[in-house]
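Only one protein chain is missing from this complex, and each of the others stays in its spot.
So, chain A:
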Amino acid sequence: MNSFPPEIVLEAVANGLLTGAVYGLVALGLTLVYGVLHIINFAHGALLTLAMYAAWVAWAAFGLDPYVAIIPLVPIFFAAGYAVQRLVIGPASRGDDQNILLVTLGLSIVLENAMLAIFRSDTLSVQVDYAMEVVEAPLFFSAPMLLSFPRLVGFGVAFLVAGVLFVLLTMTDTGRAIRAVAKERTGAALSGIDVAHIYAVTFGIGTACLAVAACLLLPSFYVNPRVGNAFVLVAFTIVVMGGMGSVPGALLGGLVIGVVESLSGLYLGDSLGQLGIFVIFILVLLFRPTGLFGARA
């Protein structure tokens, strides 16, 4: 194994934190849906891919900068997520959790193949001026660190979204209703909360998080019909690590996974870099199955 000078290691850690925040954002949607609906949403990856294609189309057909595209795409994807839960997943599941699992799996297959048919298997990307811009972060002991501008934006926006979500969950009636349904479904229904509506709102919020993540990823990344799966595998690990259903756990888990991936990529090479993530996944399952912030198994 090589040894690297401290400024290189520091930069790898910084890269990992920046990437990890966006991983956390993807995991946020997943953990929210799990916390409230008690299902693993297998369509999460396909919905992320769909959001990335939507952002690409907004750029290619309407000339919208991916960051600007967040504004129209968030309500669109919230509505789409709401409709999918209300019209497809909810009715098809007939109240049985195992069914929901299979419905989301089926949904992901349909979505992926629809995108393959429409966009073909080619890799698409957007060309924006700032894609390769860097921001210099001064270091005391060596030349300044170079941080990727799109990733800094991603980091900032991811925390902003987490903050907004936190305010939404703790200070609004809808947020209180979401938390009530998450804790005690029957009790919430008896208190007059429309559980089906809250389920759909939660699914909509989870999908809207993906729309934001997609717009943050696109300037420095690419999209093809299977691209979402790469992120969702990471997001599953983050959700398990942070504690199923925990919002701060998802964000913190994202940062940890980002740093682990970056450092193992630096030391083991990019082909083996993913290894670190799954080692952590297994270790968490072995020694702390409730996750860092998880209340119960």
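Basically, contacts are C-beta pairs under 8 Å (C-beta built on N, C-alpha and C of every residue); 3 or more make two chains touch, one makes a residue touch a chain; residues count from 1.
Following the convention adopted for this analysis, contacts and distances are computed from a predicted model.
One chain of the complex is hidden; its UniProt record names it "ABC transporter substrate-binding protein", one of "ABC transporter substrate-binding protein", "Chemotaxis protein CheW", "NADH-quinone oxidoreductase subunit K" or "Polyketide cyclase/dehydrase/lipid transport protein". Among A:19, A:49 or A:246, only A:19 touches the chain left out of the display. Contacts to the hidden chain, counted on chain A, fall at residues 2, 4-5, 8, 11-12, 15, 19, 120-123, 127, 132-134, 146, 148, 221-222, 224, 230, 262, 265-266, 269-271, 273.
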